[in-house]
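Notes follow the structure.
A single protein chain has been omitted; all remaining protein chains appear in their positions.
Going by the order they are written in, the chains are A and B; count residues from 1 in each one.
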Amino acid sequence: MITTWAIAQDAPPPAEAPAAEAPAAADAPAYATYDDFKAGPEYAGFLANNLWIMIAAALVFLMHLGFATVESGLCQSKNTVNILFKNVFIVCIGALGYMFYGFNGMYPGWEAGVSKDFFALGKPITNSFDDAGQVANMTTAYATGPMTYWTDFLFQAMFAATAATIVSGAVAERVKLTSFMIYATVLVTFFYPITGSWKWGYGWLNTMGFHDFAGSTLVHAFGGFAALAAIIILGPRKGKFTKDGVKPILPHSLPLATIGVFLLFLGWFGFNGGSVLSADPQAVSRVFVTTAMAGFAGGIAAMITSWVVLKKPDLSMSLNGILAGLVGITAGADDISPYGAVATGAIAGAIVVISVLFLDKLKIDDPVGAVSVHGVCGVFGTLAPAIFGTKSFGTQLIGTLSVSAFAFVASLAIFIILKVTMGVRVSAEEEHEGLDVAEHGAPAYHIS
Amino acid sequence: MITTWAIAQDAPPPAEAPAAEAPAAADAPAYATYDDFKAGPEYAGFLANNLWIMIAAALVFLMHLGFATVESGLCQSKNTVNILFKNVFIVCIGALGYMFYGFNGMYPGWEAGVSKDFFALGKPITNSFDDAGQVANMTTAYATGPMTYWTDFLFQAMFAATAATIVSGAVAERVKLTSFMIYATVLVTFFYPITGSWKWGYGWLNTMGFHDFAGSTLVHAFGGFAALAAIIILGPRKGKFTKDGVKPILPHSLPLATIGVFLLFLGWFGFNGGSVLSADPQAVSRVFVTTAMAGFAGGIAAMITSWVVLKKPDLSMSLNGILAGLVGITAGADDISPYGAVATGAIAGAIVVISVLFLDKLKIDDPVGAVSVHGVCGVFGTLAPAIFGTKSFGTQLIGTLSVSAFAFVASLAIFIILKVTMGVRVSAEEEHEGLDVAEHGAPAYHIS
Partner (left out) sequence: MITTWAIAQDAPPPAEAPAAEAPAAADAPAYATYDDFKAGPEYAGFLANNLWIMIAAALVFLMHLGFATVESGLCQSKNTVNILFKNVFIVCIGALGYMFYGFNGMYPGWEAGVSKDFFALGKPITNSFDDAGQVANMTTAYATGPMTYWTDFLFQAMFAATAATIVSGAVAERVKLTSFMIYATVLVTFFYPITGSWKWGYGWLNTMGFHDFAGSTLVHAFGGFAALAAIIILGPRKGKFTKDGVKPILPHSLPLATIGVFLLFLGWFGFNGGSVLSADPQAVSRVFVTTAMAGFAGGIAAMITSWVVLKKPDLSMSLNGILAGLVGITAGADDISPYGAVATGAIAGAIVVISVLFLDKLKIDDPVGAVSVHGVCGVFGTLAPAIFGTKSFGTQLIGTLSVSAFAFVASLAIFIILKVTMGVRVSAEEEHEGLDVAEHGAPAYHIS
């Protein structure tokens, strides 16, 4: 077996010839011991590269606090504990599921007999710190690679839980807790690695040249369209769509939502910047710039768009515009120029406002705008490197639609099965009372 | 053109002779390609240095969440959405304005014909990742420098928006939104780069030996005295200064304010530590120590001072004391000894309490203490390296007064123009109702 890096970027696909023809050479120990490696010329660079990806993993971890606060801030206070509980659960189970199954399903490597094009069975990661095909024998792959096996695992594990977290916001305020916990576990453990492997695990989308640098499609559109299926089955919150039109349900804490968006922005430096899979100065600094400028442009564009359409300066639309800009640049952060990034972010920021209003027209109730931010802007973002960068529009379109469709169908299937077996929605009484007291027996706030 | 690093520190001014006499040599490619550079001896150090400044840029970005939360926490709940909206706007427009104009105005370089002493016109940054005078031809300047052009740009862009954010807190709860948005855009895009260039763009203050390591003057005093001009024109909030004396307007959420101050402290490690413009271990670790110890000493000193003066342990004064200590050490974090840093921070922490109370006496209403924290302590902090370090008191005084006066006058001019054209203050009814519902149509909180 040749070990390679689980990639979250569009690295040129590794030449497969050496894998088949000369595995021995690739596995040849470059250094007799780790201490020899530390004394060698590759070490200092390896040190800095690995450090960056560990820090990036920590930043992506923090995005889960971002999601928890933005989702709970945008919902009603009576469902806050429920939302926080779900988010705490998802990051925990997501990482554990990825450890026990997902990582090896998503990055099946070149093991003989494994069909890597569409699907690979997962399995638990190794339990030995030395035996990861790398350290024990100090292979060349290790010595010249950018990070350890464990750094790679943790970074990818932090990504994995994100998909289910996106759904969490959309189904908020009426989903049945136990059903959602089962749904999220299945989605993140079994389904996310499948579409992930299509591109980052060197599957069929990678073979055809699909480009998704850090996951506009593989993470965001996946989560967004899974969310769309879920809320179609689930139905809107009581009182949102009335005979007299759409009745807005006010966010309970905009400071909480603002904290969430800033933390997500911070985490995105790790999400996109870490997807370079090294600290290569040229590559990471351009990704930092395109990511940040797209987020800023998305904020301004959503501000203007919502001001024009809604006739007022809308904070939550502006916040969603920032997220839309960030989602939009994620597929092409390595390929789009600085001003192209501004354009990409601005378009995404305008799209998200229109999309949120359009879903309301369709009477599809998405309390936090997850479908618009992650789904719609995820698809747009995947097309952006064809518009503003160097990629093929057709290939990008095929890639994003395939993954979005798969996520939609998979999510629909799980949700329908859960609906007919244990139910997916709380009772009308519980919804009215709020899930915090009904399901958790405790209110989020008790301010005297 | 010779490209140099936009500096936010007191590096010795580069010798200008080579620029004029031997530009070809300085531009000579050190390596034929980027890959050659990566295989060369400078690469690993470059990697770590560049990584640090990118992380520092992310930390300075997070300071904008710190400002958003500390400012909204210290104000009334009915104006919270407005404050958050302004802060979201400022960081977005600040970075975009810096990209389209400010960066090249602040760091005009040595281009022929440009007067760099007092003022240089800005222009958009390049749109090519290769063409930044560095990467395309792998010049010596690039190979031996500490970071990429893009890292430098992003770090400086995150600084730029800070100045306007400081004003944001001072004018809170009564400023007219659209007027403030115009004001902030002009201030951060056109005026901040002017005074910035005086020192960090190798202008006249740099020539005379002025020392402002990370911006006690160029960022904080600039923002603080711009804020002072703005609130003099704007006038105090209704009900603050009554016949019966000063009536305190209570902060609406001290947890939010506390979150803000800790995030600002965290961000300051990037603000000051990144201003070393490399990860040089000796330089950065001393800056970390002086910065942190000044912040801690500022907190304790403000605690004691406010306890003595106000007869109670005051949390918001203590929080402002931490910020005062941090502002105080910012000019001399590279020059002052560890115990000198404790003294600097402690004095700043005491000053801020006195200054807040003194401004109240003058009936100048600054809801968050921005003038005292950033303006007054910014001036003191600029003098600190003359008191506790090695710098000239006279030069420091000239530098800080020049920049503060320029900021005050520029801010006054914009505010007066806005006042006579479109007005700068909301109506009495809107102020009474709160800007959130009046201007944004939504309350910040809706806790059932």
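Throughout what follows, a contact is a pair of C-beta atoms (placed from the backbone, for glycine too) under 8 Å apart; a residue touches a chain by one contact, two chains touch by 3 or more.
The structure presented is a predicted model; accordingly, all values stated were derived computationally and were not measured.
Across A:F46, A:Y339 or A:F388, the single residue that touches the chain missing here is A:F46.
Against the chain not shown here, chain B presents residues 44-45, 47-49, 51-52, 55, 59, 76-78, 250-255, 258-259, 262-263, 265-266, 269, 273, 279-282, 284-286, 288-289, 292-293, 295-297, 299-300, 303, 312-316, 318-319, 322, 337-340, 342, 434, 445, 447.
Hidden from this view is one chain, which touches chain A at 34, 38, 43-48, 50-51, 54-55, 57-58, 61-62, 64-65, 68-69, 72-73, 80-81, 84-85, 88-89, 91-93, 95-96, 99, 124-129, 135, 147-151, 153-154, 157, 177, 253, 256, 259, 439-448.
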